[in-house]
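Report on the following structure.
Heads up, one of the protein chains got dropped from this complex, but the rest are sitting where they should.
Now for subunit A:
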Amino acid sequence: MDEAVPTVHFLGLTFNIANDISILLTCLIVFLFVFLLSRHITLKPKGGQNVLEWLIEFTNGIVKGSIKGNDAGHFGLYAFTLFLFIFVANQLGLFLHVQVGQYTYVKSPTADPIVTLTLSFMTVAIAHAAGVQKKGMKGYLKEYTSPFLVFLPINIFEQFTDFLTLGLRLFGNIFAGEMLLSKVATLATGSGSWFSYVYSFPIEFLWQGFSVFIGSVQAFVFVTLTSVYISQKVSSEE
């Protein structure tokens, strides 16, 4: 975790190279995982196919838990990809931390609010688009005045809080985890004494284990909230 971030300007846009490399790496890991497990798909599942099917059932279960009826089928792929992506992104920084010079090039991409807020923005955008598609523009807009017209500002405000809390929750958890990991690492290397390695090793070890747990839970929470937000937009309220 460095103050400075390696940036590149291209077409008037600013790119954070560290984020982009981490994202690419995450995508690559997710893709390879899925690709290698889905090579021999048979009616009678075995080996890798079982793992993938279990994962698909898991994310489908999350989606079906909040989205009722036929709509759930449309968001299965999104939930599946989102879960795998966030899960791998959360764990990536725990065991891989590449630092060259003053810049950190590989870390958890979800430890950056830009990444998490983009993901939550995608979720919110999908939720709103699905809402418009399901109910039409009129029905979609009508939701904002339910149950009464008085609720209009609250409903509008809620859209922003949903978006912000979804992204910032993930960011906060992962960022804190990485932060503490690097602090413990500094504790080990900073004092210059070999003894500091001895007592900081179990702390780092424990915290890494806990971060793995938090990263998994956060991936689950993100997908769950995603399906909740989509269901809020899609489901017809009485």
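The criterion applied here is as follows: a contact is a pair of C-beta atoms (placed from the backbone, for glycine too) under 8 Å apart; a residue touches a chain by one contact, two chains touch by 3 or more; residues count from 1.
Note that contacts and distances are computed from a predicted model.
Hidden from the displayed complex is a chain whose UniProt protein name, among "Amino acid ABC transporter permease", "Cation:proton antiporter", "ATP synthase subunit b" or "SOS (Error prone) mutagenesis protein UmuD", is "ATP synthase subunit b".
For the chain left out of this panel, the touching residue among A:Asn16, A:Ser108, A:Asn173 or A:Ser227 is A:Asn16. Check A:Ile67, A:Leu92, A:Leu119 or A:Val234 against the missing chain and you find that the one touching it is A:Leu119. If you put the missing chain back, the residues of subunit A touching it would be 1, 3, 5, 7-10, 13-16, 19-20, 23-24, 27, 30-31, 34-35, 37-38, 41-43, 45, 49, 52-53, 56, 76-78, 80-81, 84-85, 109, 112-115, 117-119, 121-122.
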